[in-house]
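What follows is part of the complex, with its chains left where they were.
Naming follows writing order (A and B), and every chain is counted from residue 1.
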Amino acid sequence: MAKASKSLKAAGKAAPGRAKPALRAIKGGKAPAAKPPALKPAAAKIAVKPIPLKPAPAVADDVPVIALNLPQAKLTPAMAAYFKKCQDRLGFVPNVLIAYAFDMPKLETFVAMYNDLMLGDSGLSKLEREMIAVAVSSQNRCYYCLTAHGAAVRQYSGNPLLGDQIVMNYRVARLNKRQRAMLDFAVKLTASPWSVEEGDRERLRRAGFSDRDIWDISAIAGFFNMSNRVASATDMRPNAVYHGQAR
Amino acid sequence: MAKASKSLKAAGKAAPGRAKPALRAIKGGKAPAAKPPALKPAAAKIAVKPIPLKPAPAVADDVPVIALNLPQAKLTPAMAAYFKKCQDRLGFVPNVLIAYAFDMPKLETFVAMYNDLMLGDSGLSKLEREMIAVAVSSQNRCYYCLTAHGAAVRQYSGNPLLGDQIVMNYRVARLNKRQRAMLDFAVKLTASPWSVEEGDRERLRRAGFSDRDIWDISAIAGFFNMSNRVASATDMRPNAVYHGQAR
């Protein structure tokens, strides 16, 4: 069997309005279809980049989902139900689940931890948790997590720019003090965990966070430091549908 | 006069279909409007993040364009014509031009160098030049350039994913050898210019680049190392319209 789990992938990916997504390498140096009309010599010194007229074609690059050849295992009833719920509610099964589906205990512990951290009780809003996910993933330059959780930030915030900003450099986002302190902590913990000390926790407390909140910020930042590395180590590819969500 | 050039900005920004863009800070920790329906206790262990039903509202954060109070100068006839051409062809004047418009010699030299490098004769396609711009800007985490030139990569390539990939981590893009060598050189030159030596140039030559091409790669990578820093130093904000282009 080829790499990744194509059959399940095929079932899970049918994003509406994206007929026949095709894996396409970027070829050559020239891009003839998008070539702008040549400027006349007289205008050469002040050229302007025109907008191509044709809509961008659908492109997918998430087959296989990962660069390891790990045949899918039979889903347990709980996981089969979970995948069905994803399909029903999201319209697709997130590729990270497909990646873990070669082994049910690994899939189940991942799902349990993820859902507890990101969707369970917490003093942090779901948006804030996603913001941590994206800020950490930006520090680690993780394609999968930036794509999937960048979309989540756009969705939860209703602000497409906020998602892009945290993907690119969270410092440019116009955050309130609480959220800025939260992301400063998460990014420092990501970049130099050895340097986090009581002064850093105190800064969070002064920004209004409880000790339980500090645990949650730390645990979520930790979780994405794990996920970023599993994704990068396996070349995990996000579902193509994420790229266009909530733009 | 307040910071940035609001009057010209107002004229230049009327992106179609985005009525009344409003500057909006991210408030508080909770995002009530986007709150997903609560899962029943029985389903708590396998939750799924639902997609909000309402379209994301338009949001803009590019007023003022920069964080320096530099009143706009009177445009020279050449620059006025150039701004008009931008407005006619793109539907807006790129904010970087508005940022430089406090001083005509600075605006004119910037425009001349930009257009020579990005739109003038070269062995590099326009897409390749934009790919360099984005890979360099990703290394430098420059919000303005990633937004504006990420959109350009999506436009020129007709591949929305390619833009996101180079924004996030160019190594995940499925590039041919030529383009990968080109971006490896540009990113190394960005991260540790002191370490670039003949071996690096030889790798480009083996990938099919001429000495003139090597100059162009270097000059474009250099140019965005300049622009990234001017943008970061001044908190330059990209036109909001870029975020949604060619998705």
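The rule we apply is simple: a contact is a pair of C-beta atoms (placed from the backbone, for glycine too) under 8 Å apart; a residue touches a chain by one contact, two chains touch by 3 or more.
Bear in mind the structure is a predicted one, so any value in this text is a computation, not a measurement.
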Task: Per this structure file, total copies of the shared sequence (2 shown) - done: 6
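Criterion: only the chains that are shown with their structure count from here on.
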Task: chain B - residues contacting chain A, complex - done: 24-31, 33-36, 39, 43-52, 54, 56-57, 59-61, 78, 81-82, 85-86, 89-91, 111-112, 115, 118-120, 123-128, 138, 141-143, 146-147, 152, 154-162, 164-165, 167-169, 172-176, 178-179, 235, 240, 243-247
